[in-house]
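Sharing a structure with you now.
Yeah, one chain of the complex is gone here, protein chain that is, but the others are all in their spots.
In this document, chain identifiers A, B and C correspond to the written order of the chains, with residue numbering beginning at 1 in each.
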Amino acid sequence: MNFAVLQFPASNCDQDAVHVLKNVLGHSARLLWHKENSLGDVDGVLIPGGFSYGDYLRTGAIARFSPIMKAVQLFAENGGMVLGICNGFQILCEAGLLPGALVRNRSLQFCCERVHLKVATTRSGFTRAIPENKLLQIPIAHGDGCYFADESTLGELQKNDQILFQYATPQGMLTDAANPNGSLLNIAGICNKNRNVAGMMPHPERASEGWLGGTDGRLIFESWLQELTGRNKPSAT
Amino acid sequence: MRIDPAITPELVQKHGLTPDEFERIKAILGRSPNYTELGIFSVMWSEHCSYKNTRPLLKGFPTTSDKILVGAGEENAGIIDIGDGLAIAFKIESHNHPSAVEPFQGAATGVGGIIRDIFTMGARPICALNSLRFGELSSPEVRRLFSGVVSGIAHYGNCFGIPTLAGEVYFDKSYEGNPLVNVFCLGVLRHEQIARGAAKGVGNPVFYVGPATGRDGLAGAAFASQDLTEESAEQQRGAVQVGDPFMEKLVMEACLELLATGCVAGIQDMGAAGLTCSTCETAARAGTGIEIDLSKVPQRAPNMTPYEIMLSESQERMLIIVKKGREKEVQTIFDKWDLPWAEVGFVTDTGQMVVKNHGELIVNIPASKLADEAPIYHRTSREPAYLENVRRFTLEKISDTVTPEADLKALLAWHSIASKNWVYRQYDHMVRNGSVVCPGSDSAVVRIKEDSLPLLPDGTFGPRFTEKLIALAVDCNATYVYLDPYEGAKIAVAECARNLACSGAIPLGTTDNLNFGNPHNPEIFYQLKKSVEGLAEGCRAFNAPVTGGNVSLYNQNPNGPIDPTPTVAMVGLIEKWEYVTTQWFKNEGDVIVLLGEVIDSSDPLLGMGGSAYLQRIHGLKTGTPPRLNLDKEKQLHDGLRALIYAGLVMSAHDCSDGGLGVTLAECCISQQIARDTPRLIGATIDLRNSPATRLDALLFGESQSRVVISVNPNKLADAKSEASQRGISFNEIGTVGGDLLTIQSSHRTVTTKLADLHDPWWNAIGRAMN
Amino acid sequence: MKAKITVSPKKAVLDPQGKTVQSALEHMGYTGIRAVHVGKYLEIEIEGDKEIVRQQIDEACRKLLSNPVIEDYQFTLE
Partner (left out) sequence: MKAKITVSPKKAVLDPQGKTVQSALEHMGYTGIRAVHVGKYLEIEIEGDKEIVRQQIDEACRKLLSNPVIEDYQFTLE
């Protein structure tokens, strides 16, 4: 598969995403500068973590106006699969490709640690390869990861089975103590209604090699690859 | 037009220059300096830039090895070969005074500064460390400084995208009002990618890159508060430097991209003393001259004077000397990254640093005399009076413990020993996908993979290589240094090297940060001198030459000087993945072995002098600290590495603050799997055969040259024979397993539940901060 | 001209900063505090026809300077 990993000014997990897609999973992945207007020939788009535009004003707020985001919008409308990780999730929300917003952690502190994630649904192209009831261990690293949406949006998310991941205790309970940032419903990741665009605060690319303390993150990329296999390429401008 | 103030003796004095120094300046120039020139001399001849008080001492450091590619003092940072054509650049730097004034921005700009020092060398920065000292957390002001500094480091490092992978934090009254913020950065590059801070090639244009210059940082020691302008008083004083990590990330990416094109003749960051330092040093290094015109320098504030522009410390700026005819490539790259740039001057053959403003000559100084011929002072030293009292301390003055369980918990909760997770959780310590061992073990370990490197001219990372593993640690027990500067400094080096050995690494090099009080005080100068001797001795012993460092003097508060704090950061190489070792116990049934002696019986204080135990339990900061035999220590490290290489070691943790008791507890409780998921694993220890006369010394004495390892029982015989061949003492002291830590001794049995140890240790700092 | 823009968190959005400031103020001994909200303040110096500028600022607020999911904005032009 061919992946484009978007590169905004001060994206800083861009190279990490390329590394995992390319060197760990053996697919082709290249960095795509935000000033480009076209995605070229790609099967999937990954918006990586980082501090695009220094996180100034609001996380993801400025990046979403970059030229490349128009192409991403179109790609997504045509069914193309887009995954936003951390800052990528924030950008997707700002761009309106995902509902809700990510606000300051309730501790008001940046938080970097491994967390437990309950997989709320395997009915998505980003979670389908995850064994039923498996609790994932994946690191988070963010200062603005508190997921917020109004009541009706939350209701929609639940009704449509759009919640992908939720912060959980080691036993899989969705408690307040397990919630590192105050996210509503302990939400760590969601997808859109069409299930082709997803965002998550945890960093699966940091949990894809055993030496770095776990490989649970790989299941997410493997789900994506499974989903892409046997799909037609969406038209990309 | 503004009129420069007259050069009076008072003005010279306000610039921190002595009458003798002023005479020297006049001799160099053959005339009296003007106001801007005076400012330039004052910053270049400050301790920060010239090391005028410490240079003779620093000569004692070992600075060579067959692996050193760029040595101490040559450039912005030293560079060491790590094989396969790869190299690492690293350095530590202090930002103590700025952090005292504005903790968040002071610490943030400290991180920014050290990162620039590294990518200036052509290296891609891949990890950062920090070493911090504060007063005690019971004070709200200290809490404000502590949380400000930590979030400043987090803000800059996280946004820039560098993992802050290790560090240390100590709390002691002596740092109240004068916190220490030392930050370290390490970068990676190929040998042929080394860049130089030299203004080579007469006629080459000089570029300024980065944000516009403002009146930032002018409040430094060198600034004289004259009525210079009509601007507000606040603007005259100069503004606190504000860091912009976003800008720095772009500047770095652009600079690395630019260096790959081969159109750069020389490059230097504008750190302390900004344009002044970068222009005269690059010219001095190349033996050339340099001429710039200030009217071309981007300026943020209106009506800036030449003096202000030359002395400004605005952040995230670089000076780049470009090969003539290739200016276009520079412009293309900086435009791509939306970075401000300007061509401000050119390289000359006159040896002079010439500064003009709209064509008018403002500054004309021989560059090399300014950069390299600062005065040197041999200060007098005198043994501090307090040391006599220290030596008089004996153990008879305190009675042995009858509450060892409570003492152990108290020590684990003592803020200098307690887990620093409240700190390092705020740092992104995993970005760049290289963090093999994260904060929480003796050393951090980072892997070097292809994308750790700057790109080559062809846009690739170059030939493949096997991933490399670098271990890092930073240490200094300043209490020891206070109580015995020479021995304490030696111990700082030894502890650092021991931390590396515990992780399976062999030392490559050292960088140090000398944080001391006022060197004009002979007692302080004594601390400085003896510490440097101790560091030098230690670095020699472990074959870890000093590749660079930093000096920060005048660290005092109204109550007196800080404890002498020669912070040591050491970098090592782990040759194979299998050698990577962490400090926590792994498996039930493994045998616990103490490498080294249970207690140093030749020490009359049994390792209790200066110990955490004396400080925390008895409120005493005294006693001669433990002795350290470097030969024995080196033998221990070599032996430990041999055991690790032979695959015989499951865990290794060095015995330091808090002694054997704290070390064992940490082996049981320090593995953190995920949020709220520590892995607790117990141990049963039998010290009944040990010779100790006192229980407190047995549990909490800090005798040196000791490491606790765990060994699979099937490999015990092999381990024992390897150890005996290596001449290191090998004491089986217990077994891993259960949910208690039990320590039997001839005095009594000490038993604690692991959860009761973990909670105070893990949460002490967080609780103090809430 | 100067546009002075305030952006505040919507009432339904968790405002931990407001909460923290409130309890810090209470710790400092201030009484009678009912609520604290923390938002953003922007000042934009801009030239142009006042009515056009007004429209532009309003648009910029909607598109970039605030996020309608979580924030409300207000501005004045001087």
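By definition in this document, a residue touches a chain if its C-beta (ideal position, glycine included) is under 8 Å from a C-beta of that chain, and two chains touch if they have at least 3 such contacts.
All figures in this text were calculated on a predicted structure; none of them were measured in a lab.
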{"item": "Neighbouring displayed chains - absent chain, whole complex", "value": "A, B, C"}
{"item": "Candidates B:Asp216, B:Asp428, B:Asp451 or B:Asp563 - the one touching the absent chain", "value": "B:Asp216"}
{"item": "Full-complex contact with the absent chain, from B:Leu29, B:Leu137, B:Ile194 or B:Val242", "value": "B:Val242"}
{"item": "Residues from chain C at the interface with the omitted partner, ascending", "value": "4, 6-8, 18, 21, 24-25, 28, 30-48, 53, 56, 60, 63-65"}
{"item": "Contact set of chain A toward the excluded chain (per top definition)", "value": "53-54, 56-57, 62, 65"}
{"item": "Chain B residues that touch the omitted chain in the full complex", "value": "101-102, 105, 211, 214-216, 232, 234-235, 238-242, 244, 246-247, 300-301, 314-315, 338"}
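Going forward, only the chains that are shown with their structure count from here on.
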{"item": "Chain B and chain C, separation of their C-alpha mean positions in angstrom", "value": "40"}
{"item": "Whole-Å separation of chain centres (CA-atom averages), chain A against chain B", "value": "35"}
{"item": "Euclidean distance of C-alpha centroids - chain A vs chain C, Å", "value": "29"}
